[in-house]
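Following this message is one structure expressed as structure tokens.
One chain of protein is taken out of this complex; the other chains stay put.
Residue numbering begins at 1 within each chain, and the chains themselves are lettered A, B and C in the order written.
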Amino acid sequence: MTTERARISLSVAPAYTGSELLAVMSARLLKDGQTVFAGVGIPLLAAILAQKTHAPGLTILFEGGVIGPFVEAGKLPPSTNEQRCSRRANMLVSITEVLLLLQRGYVDVGFMGGAQIDRFGNLNSSFIGDAENPKIRLPGTGGGNDIASLADMIVAMKHEKRRFVEKVDFITSPGFLDGGDTRAQAGLPAGGMFRVVTDLGILGFEAESRAMTVLALHPGVSAADIKANTGFELPVPDDVEVTPAPTPNELAILRELDPEQLYTA
Amino acid sequence: MTTERARISLSVAPAYTGSELLAVMSARLLKDGQTVFAGVGIPLLAAILAQKTHAPGLTILFEGGVIGPFVEAGKLPPSTNEQRCSRRANMLVSITEVLLLLQRGYVDVGFMGGAQIDRFGNLNSSFIGDAENPKIRLPGTGGGNDIASLADMIVAMKHEKRRFVEKVDFITSPGFLDGGDTRAQAGLPAGGMFRVVTDLGILGFEAESRAMTVLALHPGVSAADIKANTGFELPVPDDVEVTPAPTPNELAILRELDPEQLYTA
Amino acid sequence: MSIPSYLDLRQKTRARDRSLRDKVMSLEEAAALVADGDSLAIGGCTASRTPMAMIWALIRAGKRDLEVSRSIVSTEGDLLYASGVSRHIITSWFSQGIVWGVSKVMRAYTESKRARFEEWSHMAMGLRYRAGAMGVPFMPMRSMLGSGVLDRTEGAKTMECPFTGETLLLVPALNPEVAIIHVQRCDAYGNAQIDGLTFMDIDMAMAANKVILTTERIVSNEQIRRHPDQTKIGFFTVDAVVEVPFGCAPHECYGLYEPFYTHMDLYAQMTARDADTGAKAYLDRFYHEPKNWADYLSRIGMAELLDAQRRGSGIYDD
Partner (left out) sequence: MSIPSYLDLRQKTRARDRSLRDKVMSLEEAAALVADGDSLAIGGCTASRTPMAMIWALIRAGKRDLEVSRSIVSTEGDLLYASGVSRHIITSWFSQGIVWGVSKVMRAYTESKRARFEEWSHMAMGLRYRAGAMGVPFMPMRSMLGSGVLDRTEGAKTMECPFTGETLLLVPALNPEVAIIHVQRCDAYGNAQIDGLTFMDIDMAMAANKVILTTERIVSNEQIRRHPDQTKIGFFTVDAVVEVPFGCAPHECYGLYEPFYTHMDLYAQMTARDADTGAKAYLDRFYHEPKNWADYLSRIGMAELLDAQRRGSGIYDD
């Protein structure tokens, strides 16, 4: 996919890429002592960044079967299933077992990227267009469906109108389905969308309706900017917070982790 | 329990104990290449004897989680859950996994002892007397119920009237339940009693009624002897076979295995 | 027999501190994590890897009315009955061991109805822990059907399989409040390696709402991380780590010591004539009177300990 973005006027050019912003803002949402089921890319970078800043006791899980690894700077894995993911882990288990940790309730936060999301936080990574005659067949759920069904979710993604849609083409990983209590009604009483982190702001979900709402905007981003890049009605409170910009320390850690900008270009 | 046995007249005193006879006769029923789920005691001795005579390719499983072990002569285990069971095994797995091998269909023969058996091969190792007010609380099923539910069974036991009863006090491990197709009707379409080996003879089960019948008598045992020691009507064909007596080689192997007569006294 | 709702089960897990932190404590401190009336799962099987030191500490602490479950129960079950720590044991087989005949203490307590021995098939026990470990309310299985064992248990249900029309048994999840498990080695966080037979311990640790590990030896987290594929129980399930050498005595610990057979014979003799007075005498001499665990081992005897160790390490002679 190429990026198509409604124009945003920033007063000064930022000293970081959109991916770096995503990683920093996501990392800040993770709490010390939590157990995080992370995908590769931004989620992995953000989790390591959190470990190296405010959350040294964060436990990272990978769907390849890895519990509490140490990922080396400059040796980021191409997926969560290669040995690079497992270096100096506390424990390796089968894929089925690590996913069952989600079901047993051992995971605090699921953390992944997304191709398409809708008002109720449903994610699509399977089909662009009609599933029967798709314009693009995407790679599919992997562990995404399981993670989103069973854990509190943080999603990190680029904020573009065609990604933030009224209704996803296909529900690969469930958010709040049709809002309200429809998720629990479908047999998913636990977990659900917690935060969506984008390069424009931080989003949450209203307690009753379960519709997406803006919690904070990143430095230099206006309410109009974020609305213009969202394909559905997105409420922005008048007194919306502004996130503190990424610090030099955060950026330095990220750049050491991913010197070749595999995931942060 | 003390032994109470209707008198049997043997022309000459046998050169082996009843337990040795059981072990030898059971061993001969095992075929090369089979997988046998064995209890300790006579079943274990018989399985090793078969390996050392006609069935070198026999695979022994123990419910402690042991696949294909090598049990050392003179170091017989006190149960199937101690490390002595696992010496030089091909594989160790959890208890649940080794029992699931039965359910998956990987086991040819289940092989155990029994305290009480009835006409349809049901076994009791839980209660003597009424289960609500038992005369004796026995140790229970262990893996017995699972083995008898899921594999073709060989049972080795002493032939006494109070052990061979019309109806067991309690069905710990299912045989053919009430005979006919009642076993399959209960949800047990596979496995079932194959042979009962006693110190008097070898018993099988009729194809239709599933009632116990005599297939062979041991040397010096008459049809009247076996009937007198059985608590239900037990048909003995006129031309019933007589088993060949234990050979010196078979006995020598057994005595080397169990020099302290832990299981063959 | 009731199954917790999924949200209740998750709530208990969520409330635990599951982070990588030092959990080393004494037997007495660990015993304080067990409340009267708790359901308690015991690792190991028969006379193997029984967490005897932890059971010893629970008896000394005077716990009451624990609902105990284990794959197969040996002498520790007798002592749990006789001490009053438990009057309800859920297992597939309960006696000292085949070579010692039927346990007199088990018989005395169950036949007089002073205690309950709830019998499930061995696989049912395993699958009940597994369902608990997986966070589902049941496992389907194909044994126990048609038997008296099924008739006398509470909570299993038969179903017609919606895929094949076959009859299946659904056995209910077991999520014990506390599991006590002994291992050969673990780190201070509770990452445990188990050599040899694992029995039902891995599922049990995942199923429980709290796990107390006793261990022959505490090793560094660095050592664990060099072979993460050898970690059998993960730190995140563990709430307490207690280092207790010979923590299974007089039972065995795979690769380290075999059962203390002479002492097992002594126990059988002491309880053979009169189960009640015999068990009381045994408890006094080996459970209540010793000053500490080393004193308990001393009373079993140094020669026995050395012999058990020699036999135990022999498994690696090949």
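One rule holds in what follows: a residue touches a chain if its C-beta (ideal position, glycine included) is under 8 Å from a C-beta of that chain, and two chains touch if they have at least 3 such contacts.
Keep in mind that this is a model prediction, so the values were computed, not measured.
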| item | value |
| --- | --- |
| Candidates C:33, C:61, C:102 or C:136 - the one touching the absent chain | C:136 |
| Hidden-chain contact residue, picked from the options B:67, B:165 or B:186 | B:67 |
| Residue of A:26, A:90 or A:172 in touch with the missing chain, whole complex considered | A:172 |
| Subunit C, residues in touch with the chain not shown (by the definition above) | 3, 5-6, 135-142, 155, 157, 159, 161-164, 166, 168, 170, 172-173, 195-198, 225-226, 229, 318 |
| Positions on subunit A where the hidden chain makes contact | 40-41, 63-66, 78-79, 81-84, 86-88, 92-96, 99-100, 102-103, 124, 126, 131, 134-146, 149-150, 170-174, 177, 182-183, 186-189, 262 |
| Positions on subunit B contacted by the hidden chain, ascending | 32-35, 57, 59, 66-70, 86, 88-93, 100, 103-106, 108, 189-190 |
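Everything below uses one rule, namely that only the chains that are shown with their structure count from here on.
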| item | value |
| --- | --- |
| Mutual neighbours - chains that touch subunit A and subunit C alike | none |
| Innermost chain by mean C-alpha position | C |
| Far-end chain from subunit A, centres as C-alpha averages | B |
| Gap in Å, rounded to a whole number, between the CA centres of subunit B and subunit A | 60 |
| For subunit B, residues contacting two or more additional chains | none |
| Contacts with two or more other chains, residues of subunit C listed in rising order | none |
